[in-house]
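Let's look at subunit A:
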Amino acid sequence: MTGAEPAHPVLRLSDITKRFGALTANDRVSFDLARGEVIALLGENGAGKTTLMNILFGQYTADAGTVEVFGRILPPGAPRAALDAGVGMVHQHFTLAGNLTVWENIVLGAQSLTALSLKPREVKARIRDLSQRFHMKVDPDARVGRLTVGERQRVEILKALYRDAKILILDEPTAVLTPQETDALFATLREAIAQGLSIVFISHKLHEVMAISSRVIVLRHGRLVAERRTEQTSREELAALMVGAEVTAPEIRPSTPGAPLLSLAAVTTAGIGSAPGLDAVTIDLRAGQITGLAGVSGNGQAALSNLISGLTLPLSGEMRIAGQPVGDWTPRMAIGRGVGRIPEDRHRTGTIADFTLTENAILETYASQFARHGWMDWQAARAHAEEMIATYDIRCPGPDVRIRLLSGGNMQKLILGRVLETGPQIVLANQPVRGLDIGAVNYVHGRLAEARDKGAAVLLISEDLDEILRLSDVIHVISEGRLSPAFPRGTMRPEDLGQWMAGHGFEEPAHAS
Partner candidate 1 sequence: AAEPLKVAGIYTVPVEQQWVSRIHVAAVAAQDRGDIAYTYSENTSNTDYPRVMREYAEAGYDLIVGEIFGVEAEAREVAADYPDTAFLMGSSFKEDAGLPNLAVFDNYIQDASYLSGIIAASMSEAGNIGMVGGFPIPEVNRLMNAFMAGAREINPDIAFQISFIGSWFDPPKAKETAYAMIENGADVLYAERFGVSDAAKEKGVLAIGNVIDTQADYPDTVVASALWNFGPTLDAAIAAIRDGSFVAADYGVHSFMAAGGASLAPFGTFEGKIPQAALDLVAARAAAIKDGSFVVEIDDTEPKSS
Partner candidate 2 sequence: MRLEPIANPTLPRRTLPPALALIATFAVAALLVMIAGGNPADVFGLIFKGAFGSKFALLETLNRATPLIFTGLAIAVAFRAKLWNIGAEAQLYAGAVVTVVLGTGALPLPAPILLPLIAVAAMAAGALVLFIPALMKTRFGVDEVVTTLLFNFIFLLFVSYLLEGPLKDPMGMGWPKSARLVPEARLPRIIEGLRLHWGFGLALISAAVIWVIDAKTTLGFEMRAVGQNAEAARFAGIPVTKVILKTAVLSGGLAALAGFSEVAGLKGSLTLDLSPGYGYTGIVVAMLALLHPAGVVVAALFVAAIFVGADSMSRAAGVPSYIADIMLATALLLMVLAILLTKFRVRRD
């Protein structure tokens, strides 16, 4: 194939419009994608990015407009046609079957359904070849259900490459990746570009956008509001374009730490699935301090989070809250002892999708605050939810809306509100801004800092080093269930933390400060 002439883009969206009931998710959106180009698609939560990509891929049917690939208009609503035309999509929520192996997932749908054999040997050879060419390490025979998120991401990309995709659509591919995994992903993408692929890339992380894209397109409320060449713009400008106003990150002032409110002494816990448990972890969470926990996901964060949340007990070692050892330990007791918990997965753990906002708002306190002798006081609950909507700026039709219909950011605000309004002594914030847009990120960060300032001990678990470095008063790194020493604010550079995250420095027995 020769280089594409500028007049013939590999992909052209023309006047795409998509309505969901009264809402216009995409409003006459048009753009072109050239060969070897990376377009970053930006926008707040709910701006219509995913919808647009789903239309391009044929999973949704547009109300108006056309999708043209290599000069040919795709029939609407036919992922098959998009795939055949060379479009590959990595969805925001992975589309993998956990019971199948890597190679089975990759080959799914790529062969004729009437074929009598899967030809596993050929398939695996081809996968090995691809994974070498694009620098992606995967074991074709591994079961997808056992893979880490980063590995799954690779499988998704391999799926597209396996089908000879010429155009790759990546919907928030980095939202769940560690920095290392993100780097690896970018290496792969650069290789892909070099080999002539074109990419549409969606992310809320502006530094990534700046790093990988050649052009940026900004959506706001379904409309294409701006288009910039990456080298001619800045993070600040992009943020402002997305939100439609100047964006300022909350200022985080240093704090004066108080007494330890939660401490672990040589705590060891069971592992979770393939992830390790805690390995003799000793840590103090102090009042008025944000403790950041950096680390590659799957190194014991879940174990720590479950422990503090009340879901598990230590196998050995001791956990104390405000100096008192905990004996029996359940989520309800955790709440009772003033532990506020923001779970990692807001959809699965944090909320009940088909419950109303009111019901989700009282999920942790219904028994203690909104019921007497087993009778619910729904009036009070509803009033409380209305108050929370106002206090935490939750954008929604009202307290009776099913939480499923809220955007991730607003869902997160609800959880944040649920946690903070009880005035917790200890706040566990596990990946609190994953997948959120800039505005929402700033909001959540501001509130966490506020809680700290009121004297709470905050534990921030994140894989985003920027976030850890910006917010934390003290940082630990976790690796293989072991905990690094505490590093006070300003003493560590990202590279140093990266070393610890890669497992270096743990040779000596870990000392807790």
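Keep in mind how these were chosen: all candidates are chains of the complex that A comes from, given by their letters.
Keep in mind that, in the parts below, contacts are C-beta pairs under 8 Å (C-beta built on N, C-alpha and C of every residue); 3 or more make two chains touch, one makes a residue touch a chain; residues count from 1.
For clarity, every value in this text was computed on a predicted model and none was experimentally measured.
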item: Complex partner of subunit A (touching, any copy) among 1 or 2; value: 2
item: Residue ranges of subunit A touching candidate 2 (in the complex, touch as defined); value: 21, 61, 76-77, 309-311, 330-332, 334-335, 341, 343, 348-355, 359, 363-364, 366-367, 371, 374-376, 378
